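Complex shown without one protein chain; remaining protein chains in place.
Letters A, B and C mark the chains in the order given here, with residues in each chain numbered from 1 onward.
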Amino acid sequence: MAFDETEALDGFRKEVRAWLEQNCPASMRTPMPDEEVVWGGSRETFRNPDSRAWLEAMASKGWTAPTWPAEYGGGGLSRAEARILEQELKRLHARPALFSFGLWMFGPALLEFGNEAQKKRFLPDIVHGRTRWCQGYSEPGAGSDLADLQTKCEDKGDHYLINGQKVWTSYADQADWIFCLVRTDTSTKHEGISFILFDMASEGVEARPIKLISGSSPFCETFFTDVKVPKDQLVGEVNGGWQIAKRLLQFERSSISAGGFGGTGGSGILGPEDYAKMHVGTDALGHVADGDLRGRITDHKMYAKAFSLTVQRSTQQAKAGQEVGHTASILKYAAAKMNQDRHELLVEALGTEALGWDGDGFDPAARKATRGWLRSKGNSIEGGTSEINLNVVAKRVLGLRDHQ
Amino acid sequence: MAFDETEALDGFRKEVRAWLEQNCPASMRTPMPDEEVVWGGSRETFRNPDSRAWLEAMASKGWTAPTWPAEYGGGGLSRAEARILEQELKRLHARPALFSFGLWMFGPALLEFGNEAQKKRFLPDIVHGRTRWCQGYSEPGAGSDLADLQTKCEDKGDHYLINGQKVWTSYADQADWIFCLVRTDTSTKHEGISFILFDMASEGVEARPIKLISGSSPFCETFFTDVKVPKDQLVGEVNGGWQIAKRLLQFERSSISAGGFGGTGGSGILGPEDYAKMHVGTDALGHVADGDLRGRITDHKMYAKAFSLTVQRSTQQAKAGQEVGHTASILKYAAAKMNQDRHELLVEALGTEALGWDGDGFDPAARKATRGWLRSKGNSIEGGTSEINLNVVAKRVLGLRDHQ
Amino acid sequence: MKDNPMQFVLSEDQDMLRDTAFAFARDELPVSRLRSLRDAGANQGDPEAAAKLAELGFFGVLVPEAHGGSDFGMVGMGQIMEAVGSTLAITPLLQTAVIGASALALGGNEAQKAERLPKIASGAVTTALALDEGAHHAPLAVATEAERNGQGFTLTGAKRFVPDGHTADLFIVAARTFGQPGDSHGISLFLVPRDADGVSVLTLNTVDSQGAAHVSLAGVSVGEDQMIGDLDKGWDLLEPTLDRARAALSAEMIGSAQAAFDMTLDYLQTRRQFGQLIGSFQAMQHRAAKMFTELELTRSCVSAALAAIDEGRADTPELVSVAKARASETLHLVSNETVQFHGGIGMTDAHDSGFYLKRARVQEALYGSAAFHRDRYAKINNY
Partner (left out) sequence: MKDNPMQFVLSEDQDMLRDTAFAFARDELPVSRLRSLRDAGANQGDPEAAAKLAELGFFGVLVPEAHGGSDFGMVGMGQIMEAVGSTLAITPLLQTAVIGASALALGGNEAQKAERLPKIASGAVTTALALDEGAHHAPLAVATEAERNGQGFTLTGAKRFVPDGHTADLFIVAARTFGQPGDSHGISLFLVPRDADGVSVLTLNTVDSQGAAHVSLAGVSVGEDQMIGDLDKGWDLLEPTLDRARAALSAEMIGSAQAAFDMTLDYLQTRRQFGQLIGSFQAMQHRAAKMFTELELTRSCVSAALAAIDEGRADTPELVSVAKARASETLHLVSNETVQFHGGIGMTDAHDSGFYLKRARVQEALYGSAAFHRDRYAKINNY
């Protein structure tokens, strides 16, 4: 890197550090409890008042979207500068100012596929956390076969008319706007899909939260009945939505296999081995008395170790510019298996202690494990089922063909 | 049952018992070592001279094939009489006088599909153990897809000319004659197959024993080069061989899942738990010290117990006239898994003691287990692979359909 | 004795009983009933169902005719348990018709039998076994003390997760009259009414909505005549009673597993993806075929365990452990695959998959997990 460049970056670092010292409230430098996460949008309550100031400060610099062009409210930073900002934020243990599907998924896609007017209109509100977006993809009839979607979008001359139903719409009941896949041509499959945006407050939109086997969830069923949508809210070409959709899925997949949403993080800090020692008992050496269970717990822990080592390996190899697509392709499947096995072992080690739902008489941590166990069953379904993952590995990675 | 009938049967029993006392040599009432098994045919050596007398005596009564019509050398017994003969033979712990694919597989099929001349010509020699038969079914190219066979059979006017290759032909190097599936029409698949018989001593027949990963085996590769076969040795209609073949397969499948040939019987009398106690060691209570291995051994033993109980159950239900096809359909698959798991655990429990091939330094019983372990890998392949078994269960039993 | 095979074919009477039970479960106790009880708060049992079961005489199946039962045996009881298991019905059958009836019929004295058994057979009284004190089944670990006092014993201890503990009229309490936790000698069994002084019951809201209770005994005094079986020799009565409970539970589990599998098979034959029935994908077909294989194998073990008890076979404990362990593994597999095969819809509370998954883990944990019974089987076989 040329000398003056390095110098410029050093300067930038100083500047950032000073600004953060100035503008990052003390409470924003502490670990963040779930309820203080800021998702933005019209329903945001800012449980912790400092989080509002922090968001406004960051947004004023465009640093909630550091690499987006400044003209759309972004930080306009180079990759190098963005990395420095990231490092400095880490240095302070600063909380993320904003969680947002707009920042993670919709924004990047709009930058790539949207027209000038759309970018000017929607991106700044994302940067400032004024608009919260949700994703209208899955449908009851479609499931793994996403492109089989049926939500109808008719051209009514001066507007589009949308009728249909979406499912698994995360936070649809909390969002202000939705980016949505609709069918504009019923005569073909992938080539009949368009990508459209509309206000969740529009006439004819209804979102009903879905209750899971593990209890309440961020997911909704979302119904559209004669929803009118201005024509300038369709992104890209009519019937050209599928490529935008696929691009977006990449973001979603990666965030799930990295243990992002979907609660793959696991439940509580105690592992199956701890609960086994506690409830099954220990032998003279202080080891889990049941060697059968102990062996299965260890088999799982080794699998989990192998998983985290594989994440480290592919990250390092990617940094080194090596091809890691093959390795990465297995992570979603393995992450689901790992988290499900872990919870099965937690439940087994906890014995009857894991059989509580609510009310008294059970250790709350154990109840959390029970809910987590039920929720983990979704890991091999959400964001592409394990069966689909295995198909992809077999075909794209191993080069196995379909029946001819 | 009518009175006089019962009386007749009692009479028959007395008669059988007296005859057996008379004609079953003492040494034929003792457990039979492998090398004294009598397969008959021109190469039979009768290691134990008594076995020749015993075969001749039984054959003279037609009791090697009790229910076959007397005119073809059989015993001409009713089911009820045959059962009595069976009971009386058991009572004496009498050895089977003859092992024979002719008796078990070819004979019954010929009775059903052969013409009068063929029955008169071939069946008596089977009853008397004068002709030993082998089965020419599988081919290198076909594998699971048996009907894909390519061995060519051309009509040369006064004879057939056969060219091609068979594989997995059990005891082809020991047999006198072969019953063989050949292709008489290349324009269709199942409807182009014929069932033909010929002398293994014919010009152009060569049988080479196949060495398995476990060592020597009864299987052969069998080559046919311009083998001339008289036209009266084709059974049933030309191109009508497939239904005969299927009928025969039923016999083979059942005998394999019952642990018949293929050595699914397992190796030695000691089980994995015994070797684990011996080589892994025991705890203060005298239990296998490694709880991990102990649990997996027990899981297997329970599976084996479940298997034998299932065989008992379906046998009883069949006797009671209940439909047991569904239950029976899983036995071949389960038997293979059971025997393979058992041998894997034997090998694991034996540790380095299971790593011998031949020569000194290893317990012979352990070496037997090692060979048995290798041989057991064939259990999920021979007589229909486990994959084919699962397809059959899914489609015929569970009613799942193919892609439409 | 071990060699003559037990009876796998049902008698005509047992067949009829099975048909009756399945028809009743289907018509009167469908899964939708569990759902509405759950939505109404649940964890209160299902008295209405219990009353109907009583009318059918299902509580008397293990009660001698002399005491108002039909003495129909475990094979018969197993058919009923399988039926109620298939619809996840909430019933007092396991705790009352199996455990209560068995404990008294096998170990009660004439006075106790005459007083209690008719009420059990008629469904007038429900019982619950208060045994385990930790989170895992460990019948020998009983620490609850039974101290002699003038007219009988004083019980002090805490029982965790007592099934039906929140609804039963009468507890069968395992307590220690001698020795240390871990000893089989020194355990005695006592009948304790739920309303006795010193008994306190904490109702538990369980994941499967059946409910259960922690029961604590703070100096509860019981009369000499409330002891079932001989002093210090409760184990001789407790173990065969537990084996009956385990066999009956295994029958309930095979019923649940079969029903979940049938529901899944139906979905495989109707749900389409990529323009094909999902049941036409070979990977799904093989997994379904493997589940079917496990079900068939396990069904044989359950039948054998039930028959062995009726036939008084010496290898009963071994066969019971095989049945419970295999039933646990099979139900575990099937209940997981049921959710996975149904995909997203299977994850929703609106679908029944979750009910089978939740009940399965309760059934697995009760009276010994698969690992417990593998260990027991190995001990019996001395390795």
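One rule holds for everything that comes next: contacts are C-beta pairs under 8 Å (C-beta built on N, C-alpha and C of every residue); 3 or more make two chains touch, one makes a residue touch a chain.
On a predicted model such as this, the values are computed, not experimentally measured, just so you know.
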{"item": "Sole residue of B:Ser138, B:Thr151 or B:Thr184 that reaches the chain not shown, by the stated touch rule", "value": "B:Ser138"}
{"item": "Among A:Tyr333, A:Trp357 or A:Trp373, residue touching the chain not depicted", "value": "A:Tyr333"}
{"item": "Residue among A:Tyr137, A:Tyr160, A:Trp242 or A:Phe307 touching the omitted chain", "value": "A:Phe307"}
{"item": "Residue among B:Ala59, B:Leu248 or B:Leu293 that touches the chain left out of view", "value": "B:Leu293"}
{"item": "Contact footprint on chain C, counting only the chain that is left out", "value": "281-283, 285-286"}
{"item": "Hidden partner interface residues of chain A, rising order", "value": "273-274, 276-277, 285-288, 294-295, 297-299, 301-303, 305-307, 309-310, 312-313, 316-317, 320, 322, 326-327, 330, 333-334, 387, 389-391, 393-395, 397-404"}
{"item": "Missing-partner contacts on chain B, residue numbers", "value": "138, 140, 143-145, 148, 167-168, 210-213, 215, 279-280, 290, 292-293, 347-348, 350-362, 370, 374, 377-378, 380-382, 385-387, 390"}
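One rule holds for everything that comes next: only the chains that are shown with their structure count from here on.
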{"item": "Cα-centroid distance, chain A relative to chain B, in whole angstrom", "value": "58"}
{"item": "Between chain B and chain C, centroid-to-centroid distance (C-alpha), Å", "value": "44"}
{"item": "Multi-chain contact residues (two or more partners), chain C", "value": "281, 284, 371, 374-375"}
{"item": "Overlap residues in chain B, where contacts from two or more other chains coincide", "value": "294-295, 298, 403"}
